[in-house]
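Quick one: the structure is below, questions incoming.
Shown here: the complex without one of its protein chains, the others still in place.
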Amino acid sequence: MQGDAVLQLDRVELAQPGFRLTADWSVPKGARVALIGPSGAGKSSLLSAIAGFFPPVGGHVLWDGSALDGLAPGERPLSILFQDQNLFPHLTVAQNVGMGLRTDLRLSADQTARVTAALARVGLAGLESRRPAELSGGQQGRAALARVLLRARPLLLLDEPFAALGPALKTQMLDLLGDVAGETDATVLMVTHDPADARRFAGLTVLVEGGTAHAPAPTEALFTAPPPELAAYLGAT
Amino acid sequence: MRPPFLAATVVFLAASAATAETPVLTVLTYDSFVSEWGPGPAVEKAFEETCGCDLRFVAAGDGAALLSRLKLEGAASEADVVLGLDTNLVAEATATGLFAPHGQPAAAALPVAWDDPLFLPYDWGWFAFVYDKTRLTAPPASFEALAASDVKIVIQDPRSSTPGLGLLMWVKAAYGDRAPEIWKGLADNIVTVTPGWSESYGLFLQGEADMVLSYTTSPAYHRIAEKDDSKDWAPFSEGHSLQVEVSGVLAASDQPDLARAFVAFTQTPGFQSVIPETNWMYPASETALPEGFETARPEKSLLMTADEARAARDGALAEWQAALAQ
Partner (left out) sequence: MVAAPLGAVAWSAGGLRLSPADLAALRFTLTQAVLSALVSVLLAVPVARALARRRFPGRGVLITLMGAPFLLPVIVAVLGLVAVFGRAGWLNGALALAGLPRVDVYGLQGVVLAHVFLNLPLATRMILQGWQAIPAERFRLAESLSFGPAQMARYLERPMLAEVVPGALATVFAVCLTSFAVALVLGGGPGATTLELAIYQAVRFEFDLGHAAGLALVQTALGGAAALAAWRMARAAGFGAGLQMAPALRGPAGWRRAADALAIALAAGFLLLPLGALLIRGLPGLLQLPDMVWLAAARSIAVALLSTAVTITAALILALAVARGGPRWLDLAAALPLATSGLVLGTGLFLIVQPVMAPTRLALPVTILVNALLALPFVFRLLLPEARALEAGYGRLAGSLGLSGAARLRLLTLPRLARPIGFAAGLAAALSMGDLGVIALFAAEQGATLPLVVQRLMGAYRTDAAAGASLLLVGLSFALFWAFDAGGRRAAA
């Protein structure tokens, strides 16, 4: 592993009726980690727990050595993109992105300029006053990434936000995501069900199955010589 | 901002101090007394000309609501005078112990003798069934005739309305133990029973019933105010029950002299002259009646004493409910 551990899951245990998941590992700073595994294994739940939406029944999530317990999602050092509804439909693109700077949208001239720049950076120059419904799926993803760029939080969680996009578009988005993460020095955890996404984007992969989120392993090595659990999942896809 | 605010406060305080020097007399009465069309405005003007005080009315529904309001407030009431209880409620009001003697002689112009140390009548009227002469040519002449006819009537619930209670006591006073039989006979004549007088009168005017329980003075309103002579009241051979409306001084009043002065004032022309054409009742002292106010009087007046009324009330209500509840 490269670098120091920055995100640590210390014997984290998630439980819901009919569902249990444990995770006990850490992720080094700046790493890009794919979470892969069968549907219903708990990939999204793990992300939710890290983001603070779903309190674990045991263990702690630590960032830079301090526990995040009890912190509201907005107070945690992270941004998260969901499968859908990443933009408020009644606000303009500029307002949605501006929330990355100030959620009350009382932006200074300088901040407004940064919003414009961020939109240009993701290829949405001139679309400031559009509503999300007037954008294509890819453009909506770009707008959400522009907000991530402005929030500039050190951890980025992605719950398959680009799953509905076509392969070419998704590749573009992953590249853009890579750039955004690079520019903000972010550590990235990304849920996916597509091994190609993991190989393209993530140096490390966490296999989530059978009630366990296994420790991150180098992606290439993992896919070249998959352990039996991963082989079963890949075979099943 | 501060100096103008302070100045405003001073002005306000000075103003309230100035009003505080004028004694305030609070009269608790029923709703229709204080309305723009009731006696309230004229009475207030006339009394304030002589009393050097500020007369304020507080309204509470009707006569029965007045009494329950008084019982709720007890001695803590802000009122000095209560105006608008009727004779069916007087015994109950006396029993509260909240009233002080008014010290006035009995009212002069009542059709029956009525004297009470605590309550002084200011107006009165006979209950009667009112009909439209163009729709009903031969109105029944007694409760029994009414029960035998197919004339439709609308009446008020004695539990929520003073005229409704008046009718209950009227039948009781006229028939005593035969009252349940009369009510059973009336059951198929009754279109409906309304919570208050105004709903029944509205239904009657809309043509829903041939007759409505009201007062012998109701046709006078249409005659005088609307120039419409189509309404009349039906004389009943059993006689007609009286409603006598009274005022009284509250013992806990902080203005007892003013309160007694007001009750005395209710017998003077300043008060009595406005009663016929605002309250549509007979004045309680000798006062000239307006033109067209009275065309005829019932031959016989029925009135239970306050104690009789109180003793008969609950039983009469139970009989009424039992007879009409099918």
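Going in written order, the chains are labelled A and B, and every chain counts its residues from 1.
Simple rule for what comes next: contacts are C-beta pairs under 8 Å (C-beta built on N, C-alpha and C of every residue); 3 or more make two chains touch, one makes a residue touch a chain.
Bear in mind that the values here come from a model prediction, so they are computed numbers and not experimental data.
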From B:E78, B:E181, B:E294 or B:E308, the answer for touching the chain not displayed is B:E78
Contacting the left-out chain: of B:V112, B:L205, B:A288 or B:A311, that is B:L205
Among B:G38, B:P121 or B:P298, contact with the omitted chain is made only by B:G38
Filtering A:P17, A:G74 or A:G126 for touch with the omitted chain leaves A:G74
Absent-chain interface residues of chain A come out as 51-53, 72-75, 79-80, 82, 85-88, 90-91, 95, 99-100, 103-105, 147, 151
Against the hidden chain, chain B presents residues 31-32, 34-38, 40, 56-61, 64-65, 67-69, 71-73, 76, 78, 152, 157-160, 187, 190-199, 201-203, 205-209, 218, 221-222, 225, 280, 317, 320-321, 324-326
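By our rule, only the chains that are shown with their structure count from here on.
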Chain A and chain B have mean C-alpha positions lying a whole-number Å distance apart equal to 79
